[in-house]
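Rather than the whole complex, this shows some of its chains in their spots.
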């Protein structure tokens, strides 16, 4: 399931939903991305997250479809927060369950690498020096290229 | 009629979130970009960036993609979510 919301999420509840009544799920990987204090040397106080309603969900579904064609996934969930976030807040959750750990690890990492480079979200950082739109990073493009 | 959307810093630079425009048949995204610059000459420096991405009906496309009447076209900078 793909969820775009302002509200926070609860990792414990998401884990429970990924495995509830599923005794085939031998491996579960979760990833959480958070607002951290230092990004590329800038002191970050918070973030504003913008997205493209409709296209964001569509892009994420295409990324999930691609992951499912590559790995055996039992259940998955992607949550991405939008709006104003503070230091230490959760931004994104990706959870994948599978019979085997290789599938769960690789699918989760792939989902994050593609989300970072293909899903229409934009971050504006609030720092002491003012607010500035985050530039895309070459290392994220390189990370996504590993899967081609 | 074509609906055009702008996001993130591009939206702020153009001071425009959404507009509607008439285009000749068989116009491409590049044609739309030229039309927008013709209508708003100050947009040139922002719309000329070769880093901009384009989507038509919420799917990423190349600049040569041909636009149909009624399409929703968006221009935006490289994405930075996650």
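As written, the chains take the letters A and B, and residue 1 is the first residue of each chain.
Operating definition for what follows: a residue touches a chain if its C-beta (ideal position, glycine included) is under 8 Å from a C-beta of that chain, and two chains touch if they have at least 3 such contacts.
Note that the structure is a prediction, hence the values are computed from the model and not measured.
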Chain composition of the complete assembly in this structure file: A x2, B x2
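The working rule: only the chains that are shown with their structure count from here on.
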Distance between chain centroids, defined by C-alpha means - chain A, chain B (Å): 27
In the complex with chain A, residue positions of chain B that touch it: 5, 7-9, 12, 55, 58-60, 74, 76-82
Partner chain B, residues of chain A touching it in the complex: 33, 49-52, 54-55, 58-59, 80, 91-92, 112, 115-124, 133-137
